[in-house]
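One structure follows; several queries about it will come next.
One chain of protein is taken out of this complex; the other chains stay put.
After this line comes chain A, so read on.
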Amino acid sequence: MKLVDPRAGLLRAARRLVLVVGAGALGAVVCSTGVYLFVPAPTETLGAGQSGGSAPRSTPFTAGRPLGPAEQEALRLLRRAGRAQSETSYQGTKLFRSWSRWGELTATAFVRNVPGQGVTVASDEGSARSASGQRGVQIDTAEDSFDLSDETLDTLTSAYQIQVAAAERMLERPVTRVDVLRLSGTIVGRIWLDDATGLAVQRELLDTAGRVIRRTTFTGLSVLPTTSTPPPAAPAGPDECAGGLSARQLAELDGQGWDLPGTQLAGLTRVCARTVGTGADRSIQLSYSDGLFALSLFAQRGRLDSAVPGGFSRQQVGDTEVYLRCGLYRELSWAGSGMVYTLVTDASDATVTTVVGSLPTVAEDTGVLARMSKGIRRVGSWVDPFH
């Protein structure tokens, strides 16, 4: 009878297992090292209308061209319009209209401004989408921060020409129309300024085809007697970009995989970059302006909810499917490469299409080698969390 020691078999099996697993792991390490060394990390491809680099908001805007006497006069009127908010008490009904190829909207509101107390805006009957038709319900109070800063006007005169167009009458009041023209000479905006108070009583924005895409106008205006001495005007350029992100913080976000555009987007210059919300609701707001049009891009990490939000519809913008709503702004949400973008703007449809087409800037590579490269880097980040 032959007796076999069971421990000897176990030891032999263990030795063989170690040998086999070691050989396989060694092979995998060799192969992974090869992929890590020779397969490049995903690289950014810059989309249309986007440029690399970033600059903080404090970077001064430069008026790139000298202004003639006519433009200086128009600029003086616009500066006066900015100051009028903090010097004149008024109330009236304001009409807001917006047109785009995806829809249009008309809304009205009651507006009351008292220097030092801010602006009260109340919903009004007549709103095209108002179901209740409530009147006089206070919905918000905006702070008196409507001054046109030198910064804003510098941006405006860098991108556009301005000129005093004509003297007209609106609301039984003498007004002066200031036209904003592209450098090519076509009109892109018109602003009607009250001669007596300097207030802007109407504003129109036009697209490249000359169609009005946005109009804001007083349909009734009463200038109230000033009961007290108005407070001194706020310093030029109130910092609305509170909690702004520095260039270094934006670079860190880029390193963490946030796919964000640079300082230029669709011809507009970034005027603010900041964080909105916290935790899972954290968004990065990047606001751009050329002094006349403005857009804000909000970026979040994650994927877009498949349920279309109320009031939105699924639309195709360029090659991208978006959730879109035409309120007083063009409001769109779309997703790509692990990011969700939401755009709020009064800019033209062409600008919207450009922005949507330029984001995300990184095309997702789903190849096996790319996945291996990402997986190896992910394993590496377990070992070195700071890498």
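Note that a residue touches a chain if its C-beta (ideal position, glycine included) is under 8 Å from a C-beta of that chain, and two chains touch if they have at least 3 such contacts; residues count from 1.
By our rule, contacts and distances are computed from a predicted model.
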- Which protein name, taken from UniProt, belongs to the chain you can't see among "Putative zinc-finger domain-containing protein", "Beta sliding clamp", "DNA polymerase-3 subunit delta" or "NADH dehydrogenase subunit G"? "Putative zinc-finger domain-containing protein"
- Message: Can you tell me which of A:68, A:220 or A:309 touches the chain that was removed from the display?
- Response: A:309
- Query: In the complete assembly, which of A:175, A:265 or A:292 touches the absent chain?
  - Reply: A:292
- Message: Of the residues A:8, A:209, A:280 or A:383, I need the one that contacts the missing chain.
- Response: A:280
- Task: Could you please point out the chain A residues that touch the chain left off the display?
- Result: 1, 16-17, 19-21, 23-25, 27-29, 31-32, 78, 81-82, 85, 94, 96, 105, 107-109, 111, 119, 121, 123, 127, 129-132, 134, 139-140, 142, 145-149, 151-152, 156, 180, 189, 191, 200, 202-203, 216, 240-241, 271-272, 274, 276-277, 280-281, 283, 285, 287, 289, 291-296, 298, 300-307, 309, 311, 325, 327-329, 331, 333, 335, 338, 340, 342, 344-346, 368, 370-376, 378-379
